[in-house]
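Excluded from the complex is one protein chain; the other protein chains are retained at their positions.
Up next is chain A:
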């Protein structure tokens, strides 16, 4: 090993340390931003070292030029997307970055394989190449479909066409047969067949999964991309790729498990598909059976409370009402009301999404409480204000025998009184009635979240000054 090579390899090690340290700093909101910068620094270092490594190799001019052109296009596109995306659309963006990452990992393996395929290809290269392209191609198309579903470009309902299982199994068979072929006789054409089959499998895998389960799918595909990148590291014999890919694979796996648990779904049942659309039909509990309240009554109830717990859900974000909620909470806080936010692990469209949305509305993060922390406080709350949350507040989860059974919920029904702001009696993802709405301490304020919260603030000001 030359001195240059030694320095470069040590530099890659430093980059890997930066990735681990960066993830570690994400343990607390106070250090998380620094963590991301440390991680980005590691990435920059790895890129600079690779440029140096390439320069010492003296390659032809065309490769680097083509590379630079691609980097420019991708860099501009990535920067624009990152700057312009609405915080509510974060899950789609994560999915899109999964897609391109997985796609790039697959393409790298194809290029390397095509270069080697003239001569004999070792078992190690064949195995890791096949794993890389299969996982990468599946992730590419699967993530695009997932992003399309969340963005509304592909229907959020499960797409259950007849024979989909047979089609899926056939594609798996093609992939396996192609893989066996590649071990016997190296062939770029066969590798392409394997890729196409894997890409088709990605579509068939995600289409039958309902929009409500998409966050779990995205997290799983994140783990897939990490694994594909690690496999590319094996193909190219690059430790940096192996370490970074393994880190992402592990994090994606953990998040998938956490998310599935919080939604009361197993990863397997998510992948089998056919559950949840996000747009439930009107409920069987007639809107007449519940107690209604008015903006003025609700405003007085809130203004004279000592402790208010706000329970935000995706409906809040969909109505873009975070800022109105934050304004109302500030107003109440100014009157001496103790206001807290109760955040369910899957509030929003992915875990932690609600925290980001409220952060965007300038809500200080110490006011946000996680489920286990806030649940004992509900009996002490004068008012629980539910805005756009549904299934995660349904007391039916404590009983067996229904779609939300066993799901961890916020104990909203234990508060002294409950105000629910909701447009209609429509269902949540689980597609069942929310027993909270029929509770004797619950009153419903049927309105759009954004205007209702603004009206509440105005009413608090005029009625109690």
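Brief remarks on what is shown
Quick note on the criterion: a residue touches a chain if its C-beta (ideal position, glycine included) is under 8 Å from a C-beta of that chain, and two chains touch if they have at least 3 such contacts; residues count from 1.
Just so we're on the same page, contacts and distances are computed from a predicted model.
The complex appears with one chain absent; UniProt names that chain "proton-translocating NAD(P)(+) transhydrogenase" among the candidates "Cysteine desulfurase", "tRNA N6-adenosine threonylcarbamoyltransferase", "proton-translocating NAD(P)(+) transhydrogenase" or "ATP phosphoribosyltransferase".
Between the chain not shown and the residues A:156, A:178, A:210 or A:233, the one that touches is A:233. One of A:248, A:295 or A:342 touches the chain omitted from the figure, and that residue is A:248. If you put the hidden chain back, the residue from A:119, A:163 or A:364 that touches it is A:364. By the touch rule set out above, chain A reaches the unshown chain at residues 16, 19-20, 22-24, 26-30, 32-33, 35-37, 39-40, 43, 46-47, 50-51, 54, 57, 59-60, 62-64, 66-67, 69-75, 77-79, 81-83, 85, 87, 90, 93-94, 97-98, 100-101, 103-105, 107-108, 110-112, 114-115, 124, 218-219, 222, 225-226, 229-230, 232-234, 236-255, 258, 343, 345, 348, 350-353, 355-356, 359-360, 362, 364-366, 368, 370.
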